[in-house]
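One structure is given below, encoded as structure tokens.
FYI, not all chains are in this one, though none of them got moved.
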Amino acid sequence: MPTVKIDKNHCKGCELCVKACPMQVLAMSKDITVKGYLYAKLVDPSRCIGCRICAVTCPDVAIEVHTNGTVFALFEY
Amino acid sequence: MSQYEVTFAGFGGQGIMTAGQLLSYAGIAEDKQVVWIPSYGPEMRGGTAYCTVVVSKTRIGSPIISNPRCICVFNRPSFDKFEPMVKAGGLLIVNSSLINSTSDREDIRTLYVPANEMAIKAGNPKSSNIVVLGALIGASEVVKYDSIEKTIEKKLGHKKEALESNLKVLKQGYELGRKAMKKKAKV
Amino acid sequence: MTKVLMKGNEAIAEAAIKAGCRAYFCYPITPQSEVAEYMAKRMPEVDGVFLQGESEVGVGNMLFGAAATGRRVFSTSSSPGISLMQESISYMAGAQLPVVLVNIMRGGPGLGGILPAQSDYFQSVKGGGHGDYRLLVLAPSTIQEAVDLMMLSFHLADKYRNPVMMIGDGMIGQMMEPVEFPDKYEEPPLPDKPWALTGAAGRKAQVVKSLFLDPIMLEKNSWLLHEKYEQMKLNETRFELYKVNPKNEILIISYGTMARICQTAIDELEEHGISVGLFRPVSLFPFPEQQLLKAATQKGVKAVLTVEMSTAQMHEDVQRIVMGKTPTEFFGRTGGVVPSPQEVIDQVMGLLDKYPGKKKAQHSASKSKKAQGK
Amino acid sequence: MADNSKTIFARPDSMTENITHYCPGCTHGIIHRLVAEALDDLGVREKTVGVAPVGCSVLAYNYFNCDFLEAPHGRAPALATGFKRLRPDMIVFTYQGDGDLASIGGNEILHTANRGEKVTTIFVNNAIYGMTGGQMAPTTLPGQITTTSPAGRDTVSTGYPLRISELLSTLATPSYIERVSVHTPMNIVKAKKAIRRAFEYQLEGRCFSLVEVLSTCPTNWGITPGESTKWLDENMVPFFPLGVFKEPENMA
């Protein structure tokens, strides 16, 4: 199952990943980071297809994508 | 009190600069000398922004104040950075809505103001800076209440509702400040 | 005339307009970009020209072209930008064009930082460009003075047909103080500008240039410039004394906002019974040489202390002028670090130790560890 | 995570772990990553020197895991030229904003391209001066409000936006020039390819290469990161069309 790991430390809460995820896996937190940002988090991890769109979109390289099985590679990267 | 210095510190967006400028205008209205100086440079990107206001009856020398008589901190990083810098005998005003720390210093006076809560209650969540400004004036009399009230009317008067709530929280802050000072004075 | 609270950069811009300047060219740079932003709004309101150039090299040369019309023209920048203007500044000085420039100095060399510094003294006062020329250099210490000197700059530029540069550290640009503007800027009468290029109608064609292929002519031009600089020395030295009196043990020399910090230090020292005077040059070129010498050689003065936000630049002029008649000492911070009054106090205390001569039992103003340790 | 888990997306080796100073949602960060990925892919990180501009990316050297030079405003191509002429065995790239490259540094990029220096330029066009607080850039769109065009850019008095890729493509000297964008995932993927190709041309010693990347500046545009990508798509792309403008094969 593909998994996405978001580094709260790097996240600046821009919401681009949330908007980009085709599977609505992500949403913004209610609480803030030390820097004062809301951060992206997984709300429905099971829906993740490992497409990497969120990671590709993140300006702060806060997202890693892992898998141990099939992924839906929507594009070559 | 021939010269009084206040530093306002917090996140961008908390009205830090405005608070300082309002105080400056009030000082001018009382025919005092005034300098307002912002932080700029790397701090700006670092999250905390601050400005310092010097109000004086006589010509102002250094616009840069290492240890102001009063510091108003609006968020946690500012508390950490500025708490040690208040001049001995001076005043630290803490926005207790966002800062749950307290100062250990015994050589200064401290005043905890739940500024965001008071602002929200007054129906103007953005006015936490005015709450603190009121408290500052109540506790220090750096300018007269009248002067700051008139300044706010003049500078923020274009939006009627906002003005009303601003004046309201100003008063509340002021009372808080005055009360606290009286209490301390008793000690 | 009412008092308004204004940011230095904006006050400078407004003062230029008040002085009749209707042409401003710029390239953005911190910490002076607010001048440009203010002008972008204001110039169209007064039918003036606002133009953001492609670079400071471009801007310096737009200024050159604009000044040749005979109208009042203006630009502002900060340290690296001023370096890029050196060629055009040298040209304008050679061609005797009145232009006004402001340098809101930041820490250097190189990209450095953007915090206040005074490390472009040499560049502005000695001439960063090539050839024998000088700028008339003014250094305000308050926003009101920045406004006044700004207006004066346009007058002096016209009077001497020479570029005038006002320099201030970042604080001058960034801080707000109450200022008053005259309703109408009054100035003494000025000569006509027959040299301005207005088209060869009813007169011979003429040229604005700095080229003199014949060395005799070029030398003539250089001595003519030199003669103007001598005139400036006679007529345009400006300075301020603060608590300079016969009781002074130390004389501080400092300019711009740094001088205000020294002033605070002096006040505190006075409270502790130590008499220190402040000599603040307002014109850096021409430098108030005789006046400094006089203040520096007052009888009780044990040492002269130059305080600058640099690693010692004006200090060389102080040494040249004081000629060893009183010991000259230097204290400076640089790179955007602004010394505190306490640091200045410590320096003074150190000097009183170094140059005793007088009892100083009552001296106890120093609070720093360093000074206490002594 | 299970043992047989595979990382299919992670921070490239050529990037440091440092948190950038960029504003939330600023696409400078994406472009940094794409460059770093290209260095990783080609295995050239250890022989690469980047040249940082003056602009928001002035601190780029904090985020890349390769040697860096910090240039005066606009002059990165000149530094790159000087360096590369002495070390043709190394990979040299400049990373420049639109104020830096298209305004003050116009002559340096023009002549660097025209001499055919074997260096790569990543040109980040966000239609504004980010670092200094939102002044007009040569690439600012007609009508766009900035702090020095408070009434919107007026083409009568300041002309039309400068299209650097189009301009440099007219040079007779061979080069590779492409304009891409990073405002959608698909564009990011294309941008990555373009950037890699640019480095490949350099690695082969073939030509000067430049990739213009349309980028956002939410802070100075005064809108959210999400709105910014939309604004870019609707306003910038029409004026700055994406695509390959020049290949070294086709001499102008």
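Note that the chains take the letters A, B, C and D in the order they are written out, and that residue 1 is the start of every chain.
To be clear about the criterion, contacts are C-beta pairs under 8 Å (C-beta built on N, C-alpha and C of every residue); 3 or more make two chains touch, one makes a residue touch a chain.
Treat the numbers as computed from the prediction; the structure is a model and nothing was measured.
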Complete complex composition as a label formula, though a single copy of each is shown: A x2, B x2, C x2, D x2
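Convention: only the chains that are shown with their structure count from here on.
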Averaged-CA centre spacing for the pair chain C and chain A, given as whole angstrom: 54
Cα-centroid distance, chain C relative to chain D, in whole angstrom: 39
Where chain A touches two or more other chains, by residue: none
Overlap residues in chain B, where contacts from two or more other chains coincide: none
In the complex with chain C, residue positions of chain D that touch it: 54, 58, 70, 72-74, 99, 103-104, 106, 129, 131-133, 135-136, 138, 147-151, 158
Of chain A, residues touching chain D in the complex: 2-3, 9-10, 12-16, 19-20, 37, 50, 52-53, 55-61, 63-68, 71, 74-77
Chain A partner contacts - residues on chain D that touch it in the complex: 1-2, 4-11, 15, 19-20, 22-30, 33, 185-186, 188-189, 192, 218, 224-226, 229
